[in-house]
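Reviewing the structure listed below.
Every protein chain of the complex appears in place save one, which is left out.
Letters A, B and C mark the chains as written, and numbering starts fresh at 1 in each.
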Amino acid sequence: MAGTEPKVTLDLARGLGLTADEYDRIIQRLGREPSYTELGLFSALWSEHCAYKHSRVFLSRLPTRAPHLLQGPGENAGAVDIGDGWAVVFKMESHNHPSFIEPFQGAATGVGGILRDIFTMGARPIAILDSLRFGDPADAKTKHLINGVVSGISWYGNCFGCPTVGGEIAFAPEYAGNPLVNVMCVGLVRADRIHLARAEGVGNPVFYVGNKTGRDGIHGATMASATFDDEAEAKRPTVQVGDPFTEKLLLEACLEAMATGAVVGIQDMGAAGLACCTSEMPARGGTGMEVELSAVPQREEGMTPYELLLSESQERMLLVGAKGREDELRRVFAKWELDAVKIGEVTGGADLVVRHRGEEVAHVPVEALTDAPTYEKSYGPPAWLAERQALEPLCLPEPDDYGEALVRLMGSPTIASKEWAYRQYDQQVGTNTLVLPGSDAAVLRIKGTRRAIAISTDGSGRQVFLDPRRGAAMAVCEAARNVSCAGGRPLGVTDCMNFGSPERPEILWQFAEAIEGIAEACRALEVPVVGGNVSFYNETVQAKGATSPWDSSGGTAILPTPIIGVVGVLEDASRLGTQWFKAAGQRIALLGPDGVSLGGSEYLWTLHDRLAGRLAPLDLEVERRVQSAVRAAVGAGLVTAAHDCAEGGLAVTLAEGAVTGARANGGVGVGCEVTVEPGRRLDETLFGEGPSRVVVTVEPARQREFEALMAESAIPWRWIGTTGGERLIVHASGRVVVDVAVDRIEHAWRSGFERHMA
Amino acid sequence: MKLRVLIRLKPGILDVQGAAVQRALAGLGFADLRDLRVGKLIEIDVDAATPGAARQRVDEMCRKLLANTILEDYTIEAIEAERLAPR
Amino acid sequence: MKLRVLIRLKPGILDVQGAAVQRALAGLGFADLRDLRVGKLIEIDVDAATPGAARQRVDEMCRKLLANTILEDYTIEAIEAERLAPR
Partner (left out) sequence: MRFGVVVFPGTWSDCDFHYVISEVIRQPVKYVWHRDRNLADLDCVVLPGGFSYGDYLRAGAVAGKSPVVEALREFVANGGYVLGSCNGFQILCEAGLLPGVLMRNECLQYRCQSTNLLVENVETPFTRGLRAGQVLTMPISHGEGKYYADAPTLAALKARQGIVFRYATVEGQVVKAANPNGSVENIAGVVNETGAVLGLMPHPERAAETAMGGTDGLLLFQSLLGTLVEDGTFLKR
């Protein structure tokens, strides 16, 4: 075996993604040269993907404490207490690079990975949300990617049996060569039954469970830490293939095994597979571990120790059982027709000892593997930013016809209905989904209680591009506001940070600023970050000579895109908010401040092809008050609809209120007639975007009560009109500025994205 | 000109379908089954002057659309006597 | 003993997938495509004393599980030289 292994040299280490300094450090930690297998362990565990080398110092800034927090960052997923003895476990992860290489399997295995993160904690997955970013859907290559990604998510989630209840899809040219596939999963568990990924108890057996190991995705973790270039093709590892059926068996078997009480610790084999589990689990437990690789169930012949440790075959778990209860565990897995094989033991030392057919192939202190170097590189704002921000959108011409502008916006792929995607997803299995995709947040009941949870994901790359700190704070606010509009009190945040190469100062600056913005918003809204994921190196290296307009280094990074997932709780599931107008004759109010801007707006992009300007101001205290006012109104049953003002501004919010209920209302939209305040240019008033704003509708009979509640809440708000009719009509300065049939708006909205996919 | 394309997963790629079918057959008592792999069959009728030209066209179709060469290998065979099943 | 099962939709049953692939190829400029049908390929390695016995076992597998004869026809072929791709 050893004879065929490459000789360990600095060059080899470099080839595996380690730097010369890192290689020296390994030699120092070991007091000798590493073996080939050991070098493989280090290269995987010290990759950006596993070790967060460039981001760790920044992530420590995120607030992670709250009274209801049960598990913060550091485990497979975070958990919060939702009351009545229940907890929700949740996390978001990216699978951007694999999805670009093989969209169907890449997205499918992304779903598989996040599901495992949830059920290793002992929670049954109850909801999936997918947050996707692509280039222009009119482009054939992009269309192929969208098709592959959506059907991959659909296949895996549906077959496994977890409903996909929400998400978003947005489009911008910067994602054309590097789409984003972020998937969030939420699981439900008794608060006192959460399982952790710790190897404890010297002498306890270590079991390998699930699918057999093949040569899939070896070096996936290192690949996720590299930019796409011409050589990506050559470096392509064997693509991982998803097996949702086995995953479903694994879910049932793991939950059943945990219920016996014989499971001490468990972790899913994700990035860097066995290598990651066998070092992280003992590191968390303050123990060591010994494993014999020849015991690992194998799908292919002649796999080397290196390959066995680094394989990223899917649907596998490493489980530490209670000594003496091995047969109990084996029986559970046998019932579900799964391999469960003892491959080692927890040891008292602090070393990972790996043997292959009895021969020691690696012997490393676990701490050396998990304590990767961290970097605090210097960073600073890009030179081009000031110029981008300086453009004043109001120097661009006004639209001739505001009604037409609204119809165009409603038909822009980013705003248009995403039903084409979510009708391919099972949205209801589990019979908990009270609010299906199509409202600000999904709502799921918690059976056996009166409670429900609300979930939403959000993140605007355009806003973060123009102002990383405020844009990221706004993403937190918007996701939380969506949850509040549904009546949910936000309890926790998970984030997925999608950025370019952190080795470039301006990208690292975007990242650092975005983290700061998320931290500020979370503190103000009193929600902890329970976990997340960082995806760097989302770049396409262009053909030599070509440079993007805003970057001199020859590469094009995606728009910096933190995606924020928020989970909140409703005490009373029967008091929930949805975004669409319910009936004619109800009063419409606009809650929140007037501060909006066309900078970075969907309007500026769709009608003027520009990504420029400054963002609206964000007052986190006002945001907090608006959200709590909305929750109070929804919770008291005072409002019949609540809809967050997001992309497209007030006009689009009203239009969505008019058309998005058609499905729930039995096929008909509900028009409205409103009057907007003069004072700004009309396009800014109608289409400007800004935080902290919500449109609600109120039955006339509840008007006084509602007004009293608003007065108590001390937030800016006003009545702006009434629902009803078959048209959307806007008055400004004494004249009608928009008068469009709801039908037309609905048609534009329904076909805006779908027509590209037909 | 009638040709047949056989598409198989590349060696090393997990054959999720094949593994499940194999388990199912074993469960039905086929203890003599050693291995089973599932692939795709595509039968094509193409207008071409020579068998060589037909094969070349089908090869192009495979590369452009029919096979996902990240995951799959393919082989092209001529169908001699047999007729394509009528639609 | 290695055999190959080719499973096709019965004549007269609309092959929606084949039609979709055919449309897609036409869209890519394959104007010379006359017809295309999609089926399944199953490659089986079975323990058997004689080729005849092997074929009979595989035929049984087809009838019991692999093909749904309401929809599908199948043919069994021997694989001579070729090896089953390793899993």
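FYI, a residue touches a chain if its C-beta (ideal position, glycine included) is under 8 Å from a C-beta of that chain, and two chains touch if they have at least 3 such contacts.
Keep in mind the model is a prediction, meaning the values are calculated, not measured.
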item	value
Missing chain: touched chains present in the view	A, B, C
Among A:Lys377, A:Lys447 or A:Arg523, residue touching the chain not depicted	A:Lys447
Hidden-chain contact residue, picked from the options A:Ser43, A:Gln105, A:Thr142 or A:Asn158	A:Asn158
Residues belonging to chain A that touch the chain removed from view	151, 154-155, 158-161, 243-246, 248-249, 336-337, 422-431, 433-434, 445, 447, 573-574, 663, 666-667
Absent chain, residues of chain C that touch it	13, 16-17, 20, 64-66, 68, 70-71
Hidden partner interface residues of chain B, rising order	16-17, 20-21, 24, 27-28, 38
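Here is the rule we go by: only the chains that are shown with their structure count from here on.
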item	value
Computed distance of Cα centres, chain C from chain A, in Å	41
Geometric centre distance via CA averages, chain C-chain B, whole Å	7
Intercentroid distance (Cα basis), chain B paired with chain A, Å	38
Residues within chain A bordering two or more other chains	214, 299-300
Sequence positions of chain C contacting 2 or more other chains	86-87
Residue numbers on chain C that touch chain B, as the complex places them	6-12, 14-15, 18, 21, 24-25, 28, 30, 32-48, 57, 60-61, 64-66, 73, 84-87
Complex contact set, residues of chain A against chain B	101-102, 105, 211, 214-216, 236, 238-239, 241-243, 245-246, 299-300, 313-314, 337
Parts of chain B lying in touch with chain A, wherever the complex brings them together	10, 12-14, 16, 20, 23, 68, 70-71
